[in-house]
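Written out below as structure tokens is the structure these notes cover.
Removed: one protein chain of the complex. Kept in place: all other protein chains.
All chains are identified by letter, namely A, B and C, in their written order; residue positions are counted from 1 within each chain.
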Amino acid sequence: MKWLAGKLPHDWRQRLYIIIFEADTRPGRLFDLALLIAICLSVLTVVVSSVSAVQDRAGRFMTILEWLFTIAFTLEYIARLVSAHRPMRYALSFYGIIDVISILPTYLAILVPELHGLIDVRMLRLMRAFRILKLTAYVNEAGVLSRALLNARRKIFVFLGFISIVVVIFGTLMHVIEGPEHGFTSIPIGIYWAIVTLTTTGYGDVVPVTGLGKAITGFVMLLGYSVIAIPTGIMGAEIHSVMKEKPVTTRTCVHCLTEGHETDARFCKHCGEPLPPHQTDTAATPIR
Amino acid sequence: MKWLAGKLPHDWRQRLYIIIFEADTRPGRLFDLALLIAICLSVLTVVVSSVSAVQDRAGRFMTILEWLFTIAFTLEYIARLVSAHRPMRYALSFYGIIDVISILPTYLAILVPELHGLIDVRMLRLMRAFRILKLTAYVNEAGVLSRALLNARRKIFVFLGFISIVVVIFGTLMHVIEGPEHGFTSIPIGIYWAIVTLTTTGYGDVVPVTGLGKAITGFVMLLGYSVIAIPTGIMGAEIHSVMKEKPVTTRTCVHCLTEGHETDARFCKHCGEPLPPHQTDTAATPIR
Amino acid sequence: MKWLAGKLPHDWRQRLYIIIFEADTRPGRLFDLALLIAICLSVLTVVVSSVSAVQDRAGRFMTILEWLFTIAFTLEYIARLVSAHRPMRYALSFYGIIDVISILPTYLAILVPELHGLIDVRMLRLMRAFRILKLTAYVNEAGVLSRALLNARRKIFVFLGFISIVVVIFGTLMHVIEGPEHGFTSIPIGIYWAIVTLTTTGYGDVVPVTGLGKAITGFVMLLGYSVIAIPTGIMGAEIHSVMKEKPVTTRTCVHCLTEGHETDARFCKHCGEPLPPHQTDTAATPIR
Partner (left out) sequence: MKWLAGKLPHDWRQRLYIIIFEADTRPGRLFDLALLIAICLSVLTVVVSSVSAVQDRAGRFMTILEWLFTIAFTLEYIARLVSAHRPMRYALSFYGIIDVISILPTYLAILVPELHGLIDVRMLRLMRAFRILKLTAYVNEAGVLSRALLNARRKIFVFLGFISIVVVIFGTLMHVIEGPEHGFTSIPIGIYWAIVTLTTTGYGDVVPVTGLGKAITGFVMLLGYSVIAIPTGIMGAEIHSVMKEKPVTTRTCVHCLTEGHETDARFCKHCGEPLPPHQTDTAATPIR
């Protein structure tokens, strides 16, 4: 059977599919690793190329590197199109579009030099790294964090709504108190100042000059300093809850047929009859 | 009955009341949504109008927009007065006063041009958004946060008292050490510096110059950096407690008549007799 | 008995003692409140006097105010000395010394004008506020916080030790990399920069100029940004533990004589015999 399968074009596409789209086989994992390294290197190339000193001295080398990465990614895109079960569906998926967008600017900059400003769109290549990370061991950890964020989303919206109203009101207040002569030229600038101050960033490009303005500034800073406790408290409690969630087991009581008994239970918690011994099941280990 | 009720002015006011003041019917929810959008847009108009470039180019358009919102809010205010059961009580309530204040400045600025400086009082319109939010699904989340804040209020007062004493003492100290020649012209300026530093905002408009001043600054920053752990720890613990609070149920033991048994209890925790099966009741789900 | 007691000088001192040193009677609480207000107002006087504009316009008025407070505090000090059971012991206690120090500078500045620079020592009056706060309802809250801090002290020392080593090493590194020409004139300045950066204060008075310096700065900022999670996590866990501590009760099992049964227990957890019903005792409510 095996020698036959090797000759079928279908099987060739299938194998390519497994290498490119999955990460359960050794070649698949190697491909993902190579792709991740290529993505990071190509992003590094874009970053370093933007330094004028590098551009002056090694501009030619950077251009060659950039073309190498673009060609490699183009080949990868074609391979994905060829091996995908439904090429159109892949091409129109989120990652399919990101894949195109991250190679197009290099070609466009050659064809239509006026579009050279779009060259930094290549940085979207970074987004492709997420696809690979989705397949790794870190997905569980990211899962805990995103589940906690999901549980906390309403509380965080309430918090951000409160912050928004605070910065708008204090931004307006400082616009009125300090006025354009002290740099608060408009309410948007006042809001910008309020965000800079409330988040305790403190650039120092717009600062209060009058006594009243300084007193209000002090209040806003203390508010921001105290209020950061709220999202932190929310996330702390949610991450704690998510981490403590019991693993779902499928242990079933043979007497009353209830499911979900804990891994260390010895008796049914519903009817009191002894449970059959528990087979250690990797899927039932707590997410940590 | 229904065809009769439709003709009564009382019923017309009642229906208006339900639309304007409540949010349980479809028209009521639509009205709230429209009002929330109008509030946000009118606030945006005030914010954008304050930019001089916008004022120069589209000042006329902004004025028209402003008048449209003012007229709309005036009509809404009249509708509230008309439909309220006790108009005077509404007019003197917190939101009744906010409603007037948020439309008055536009009229006043026309009648008494000298009062134009008060035009930004219109920003209080933002406060009206809270009335609407009070009726939405987010009220539970805001409830968890405000309950946690309420529980923590004494600890937070103690914390703010400690912070106040620290900034006053260090502000005075730096006024003595650095003196007016390095920008610490008075103790209030010293306190302003201490707040800027302790909250790790760091504008950089007043900075220490002497060695001793820099050493004290380092200490104040490390203190602020460590001490932020306290409100955060308080809020974390309180939010955790509030989130873990058991839902109040009305399950009653038929034997000893005690109330408040948990949803998954099968036996009375007071007399040991079996409890009647629990009807799943949405009101008893834990607040999350 | 009572009419007799009123005539004894001993009783007069005793009553004064109760008013001044305790806070369980109505006059005692009123005295504490008056003293707290006087302390705050006198500190405010010192703060406001330091503003040169105020000094120019209302210097005479400020001086009179200052003398009023000084005389009031002097009288209070004499009253404390008179009513204390052991005057010397009070005079040499921590608060006794603070009490003297907070009135002396005003007298000294008159007698020895050269010592005018010590006038700000009066700010130590603020410390006296702690004595009053010790007697109020906030003492429990402060107790929770200080107990949590006490439990966490070793972990916080380890953390501060780690932070110290980090700022010394990075301060030295930046002194070597950036050098005096970019403002890093010495290692202490480098350490000052490291603290400003690690605590994410960011004054902007000493900033990196070279590329390598900026890269290291980015690392230090991210380190500081992440590492703040450690004291916060410590405090969160400790406050949580302290808040969860069960109130100590003195309920005793009449059978096995064990103590400390919880307020809602109905049976002895040691021998299983029923407990006598629990008298609600305010002292046994959980500290919150």
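Please note the rule applied: contacts are C-beta pairs under 8 Å (C-beta built on N, C-alpha and C of every residue); 3 or more make two chains touch, one makes a residue touch a chain.
Computed from a predicted structure; not experimentally measured.
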{"item": "Full-complex contact with the absent chain, from A:A34, A:M88, A:A142 or A:L212", "value": "A:A142"}
{"item": "Residues in chain B touching the chain absent from view", "value": "200-204, 232-233, 236"}
{"item": "Footprint left on chain A by the chain that the document does not show", "value": "43, 46-48, 50-52, 117, 120, 123, 126, 129, 133, 137-138, 140-142, 144-145, 148-149, 156, 159-160, 163, 188-189, 191-192, 195-196, 198-205, 224, 228, 231-232, 234-240, 243, 266, 288"}
{"item": "Hidden partner interface residues of chain C, rising order", "value": "151, 154-155, 157-159, 161, 165, 168-169, 172, 175-176, 180, 185-188, 191, 197, 200-204, 207, 211, 214-215, 217-218, 221-222, 224-226, 228-230, 232-234, 236-237, 240-241"}
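Rule of thumb we're sticking to: only the chains that are shown with their structure count from here on.
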{"item": "Interface composition of copies chain B and chain C: same or different, split at half", "value": "different"}
{"item": "Closest chain to the centre of mass proxy, which here is the mean CA position", "value": "B"}
{"item": "Between chain C and chain A, distance of the C-alpha-averaged centres to the nearest whole Å", "value": "43"}
{"item": "Where chain A touches two or more other chains at once, by residue number", "value": "200-204, 232-233, 236"}
